[in-house]
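My questions all concern the structure below.
Excluded from the complex is one protein chain; the other protein chains are retained at their positions.
Letters A, B and C mark the chains in the order given here, with residues in each chain numbered from 1 onward.
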Amino acid sequence: MMTKKKDMLRALALITGALLVIGFVLWQNGTLPLVGYEAIIVVCFPICVICLFLWWMAREHGEDIPFIGY
Amino acid sequence: MEMSSLGGIPYYILEFGDELVYFSPYTVSLFLLALVFTMFAVMAKPERQVDIAFGGDAYYAKETSLQELRFRRFMAIACGFASMGAMLTGDIFNFTLFISLVGICNVGIVAAVKNRHVQNAAYQYGIVALSATVPLFGAAALIAATTGTLSMVELWSSATPAVPLVVKALLVLGVMGEGMAPFYAAKAEMFRAPGAPYVIMCSLSSLLIFLRVIEVVLVI
Amino acid sequence: MIGYLLFAVVFGLLLLGIHRKVIARIQRRPGPPVWQEILHMLKFSFKSTWIPATASNILFVGVVLVAIGIWSAALFVLLAGGSILIIFGIYMLHKIVEHGFGLSSGSPYGKFGGVRSVISAASEIPLFVSVAVVALYTQSLEISSIVQYQAIHGPLLFIVPLAAIAMYIVILSKMPFGPFSIVESKELVSGYKTEHFGVWRAGLEICNGLKTYVLMFMFITVFIGGIPIWWMLAGMILLTVSLSFACAFSPMLSPFDSVTVQMLITGVMLGYAAVLGVIA
Partner (left out) sequence: MIIQRISRIISNYEMIMPLFAGAVSVLFVVAIFSLPLPYYEEQLYPKTIDPASPLNPYERGGPPFTQVTINDQYPENSPTAGYVTSYLTPFSWYLANTTLYLGTTIVAHPGGILDEILYNTRGLDTVVETTILFIAFAIASYLYRKG
């Protein structure tokens, strides 16, 4: 279960990362306007970063209730 | 002031009968944010607010009943649509209508909460939102009378006469009454209500309409 | 573009580190090293993370993504010389991000932080007055036109000093430990970010770095003009140090007083704008 989730996160990080690279290449080619490339970054960069972090973070515990002061 | 120097040049103008809907970088970015948060309101479950029982070390989480949840989600979605409309519309009267819709949806979002403080604040807010329609629609009517048109696209071309300053002030005051961005006291009180995805729409819609009215006032 | 974005994140976090260091030195503490905030971001990203049991899941995660997304967009608008109004829109909508962080977890401390951020929404209004004053002179809100105007007429800082002060206060209210930073005061644990720990906090740090970079960059561009990048970075560090002095020497106001003070400043600015409008 846990590894499955990690795999999914890694896949998502890779996909969005690949999209960022593809966007960069197309922009350098001149096929994609700058605005399009920026739109790709705005959507993909947060997802890529968070998924990457969630993938490489330490072992996961069960969820807990919020901090309530003691 | 030139339209293009404010919110950017419109990418696209949608012709919608006698009204225009325009997509400039500014309106599109505000629209997209309204859309994203409406999607959150549609998909997200409300959080369960944790409360500490007084005098002990016990805590409990408040639950939102299904009936209340459905009603509030409906109101939040309506509020999202209203603010999306207010972001894109290119017509003064249509804009004021959307804004008064935002005002009434904001009351609706917290109307179902069983909390005396929240309801009192919502009541005060509702009265302000009601009375704010007077300056709001008054401003729209005065704009129609003094310039002969209601379309923002026409108003930013210099062919029409200038809108008097006091009319712009009325419009801003009307929007402030509906969205109450600076009248923070009641909004803060309304934020006590559980149900984060819905309560956030209150604040989001008022900030968005406030941002849009700045653009509208500078353009016309 | 993505390289510049990452650079902006790191440099913005460095500025926040300098901010902490300067405040610490003023208070005669050794203080953390200047790269502490960058290390924080990396450290948080490795920590074990989950979503609290009571949280509203999608919103809890969604606001982190939105926070990074909107400030990346703001950076691109700034670099493209787009409309200053869009950046201010994003600045205002950062409030919503704070609300989202605070309310989505169900934690009472986060809730307090969120409610305070609603209260301090009134503090964003001086900003628009200063925008109006700038627009009065440059007849445009495109950053590229403002830069052009300043290339001809000299920096706006000397033409409309009060507008610059209003903008400075706006940036001050977004700096940690400042007199107006009521959303994250110590009695609220960490305010709106109490429950966003681990990876979520790392995301928030990225957002903070970007936000600091964009706000400083914008202040310098709008009030001093387009200058080479090295001068720009030096100017941003100077601005940060001056902000740190302002933060270190002023106590935090109580929530409602903070809003009242900012509203009074807005009143002064409105009067100033009216006077300038009559003269111009």
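Everything that follows uses one rule, which is that a residue touches a chain if its C-beta (ideal position, glycine included) is under 8 Å from a C-beta of that chain, and two chains touch if they have at least 3 such contacts.
What you see is a predicted model; the values in this text were computed from it and never measured.
**Student:** List the neighbours, among the chains on screen, of the chain that has been left out.
**Tutor:** Over the full assembly, the chain not pictured touches B, C.
**Student:** Just to verify: which one of B:Val28, B:Ala44 or B:Leu150 makes contact with the chain not shown?
**Tutor:** Answering carefully, the residue with contact to the hidden chain is B:Leu150.
**Student:** In the whole complex, not just what's shown, which of B:Leu142, B:Val175 or B:Val199 touches the removed chain?
**Tutor:** In the full complex, the listed residue that touches the missing chain is B:Leu142.
**Student:** Among B:Ala34, B:Met75 or B:Ile220, which residue is in touch with the absent chain?
**Tutor:** B:Met75
**Student:** Touching residues of chain B against the unshown chain: what are they?
**Tutor:** 15-20, 71, 74-75, 78, 82, 85, 89, 91, 93-94, 97-98, 100-101, 104-105, 107-108, 111-112, 120-121, 124-125, 127-128, 131-132, 134-135, 137, 140-142, 144-151, 154, 160-161, 164-167, 169-170, 173, 177, 180, 183, 185-186, 189
**Student:** Under the stated touch rule, tell me which residues of chain C contact the chain that is not displayed.
**Tutor:** Within chain C, the residues that touch the unshown chain are 254, 256-257, 259-261, 264.
The definition used in the following text is that only the chains that are shown with their structure count from here on.
**Student:** Based on mean C-alpha positions, which chain is nearest the centroid of every protein C-alpha shown?
**Tutor:** Smallest centre-to-centre distance to the global C-alpha mean: chain C.
**Student:** Quick check: how many Å separate the C-alpha centres of chain A and chain B?
**Tutor:** 32
**Student:** For chain B, jot down the residues that touch at least 2 other chains.
**Tutor:** Those would be 50, 52, 61.
**Student:** Mark out which residues of chain C touch at least two other chains, giving numbers and ranges.
**Tutor:** 54-55, 66, 73, 105-108 - these are the residues of chain C that touch more than one other chain.
**Student:** So in the complex, which bits of chain C are touching chain A?
**Tutor:** 1-2, 5, 45-55, 61, 64-69, 72-73, 76, 80, 105-110, 189, 194-195, 198-199, 202-203, 206
**Student:** Name, in rising order, each residue of chain C that touches chain B in their complex.
**Tutor:** Chain C residues touching chain B: 54-60, 62, 66, 70, 73, 77, 82-83, 85-86, 88-90, 92-93, 95-96, 99-100, 103-108, 111, 114-116, 118-122, 125, 128, 132, 135, 139-142, 145, 259, 263.
**Student:** For a test of understanding, state which residues of chain B touch chain C in their complex under the given definition.
**Tutor:** Interface residues on the chain B side: 1-2, 4-8, 25-26, 29-30, 33, 36-37, 40, 43-52, 61, 181-182, 184, 187-188, 191-192, 194, 196-197, 199-200, 203-204, 207-208, 210-211, 214-215, 218.
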